[in-house]
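Take a look at the following structure, please.
Removed: one protein chain of the complex. Kept in place: all other protein chains.
The block that comes next holds subunit A.
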Amino acid sequence: MNSQSQNLLTRISLLELAQSGKDHPAWEEFLGYYEPFISRILMQTGVARSDVEDVCQLVLMRLWKDLVNYQRKPHQARFRTWLSYLIHSTLVDWHRQQRRDRLVVDSDSFVFEQAVINQSELEARIEAEWKEHIVDLALERLKAIFSGNAVDVFVRSVEGESVEEISRQLNISEESVYVLKHRVKKRLVRAVYELRRELELPDGHS
């Protein structure tokens, strides 16, 4: 995270660095961002808590393998579409494997279609979850830059609190409230921008 916040202007995407090898420090950083996100998605799709970690590893393996292919494709899909496909297919493979193991044990019918949500639904969920994940990371970053009050001012203003009220509540001048909420929002957008540039692969090189 630190390495990212230091180089603002020119940088190679973390994803691109991560492709250079699993033993590259960038891979660890990449995992740090993606693992919680993927785990969360997996849990939402009904993977048992005990299995999440295994499935997560499978997804990350495929993600790493496919990254090269993704970039080389002249007209690839949107990043999140690609990501949802990747997760979906991993999940389907995993369920299929699970069912084969169970058939050996007992012949109870397991409805695969019930177990795996369809891909379009998954994509929508991933989209929403990714957005929140990124903004959440950005907020974390802001807290390292601004004092607690500054982020609070911004949050309160988003919630619709008036400038006067914030000024009184937090005991800072109205002028500062204006400046802070404006500056924090700008900075937040900036942080989101940086995170997206780092963690997403550009959508289409068209």
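What we mean here is this: contacts are C-beta pairs under 8 Å (C-beta built on N, C-alpha and C of every residue); 3 or more make two chains touch, one makes a residue touch a chain; residues count from 1.
Following the convention adopted for this analysis, contacts and distances are computed from a predicted model.
When one chain of this assembly is omitted, its UniProt record names it as which of these: "Two-component system chemotaxis response regulator CheY", "Integral membrane protein", "Ferrous iron transport protein A" or "Protein kinase"?
"Protein kinase"
Would you indicate which residue among A:Arg96, A:Arg168 or A:His182 is in contact with the undisplayed chain?
Among A:Arg96, A:Arg168 or A:His182, only A:His182 touches the chain that is not shown.
Residue-wise, where is subunit A in contact with the chain that is not depicted?
Subunit A touches the chain not shown through residues 31-32, 35-36, 38-40, 42-43, 49, 52, 56, 131-132, 134-136, 138-140, 151, 154-155, 158-159, 182-183, 186-190, 192-193, 196-197, 200, 202-203.
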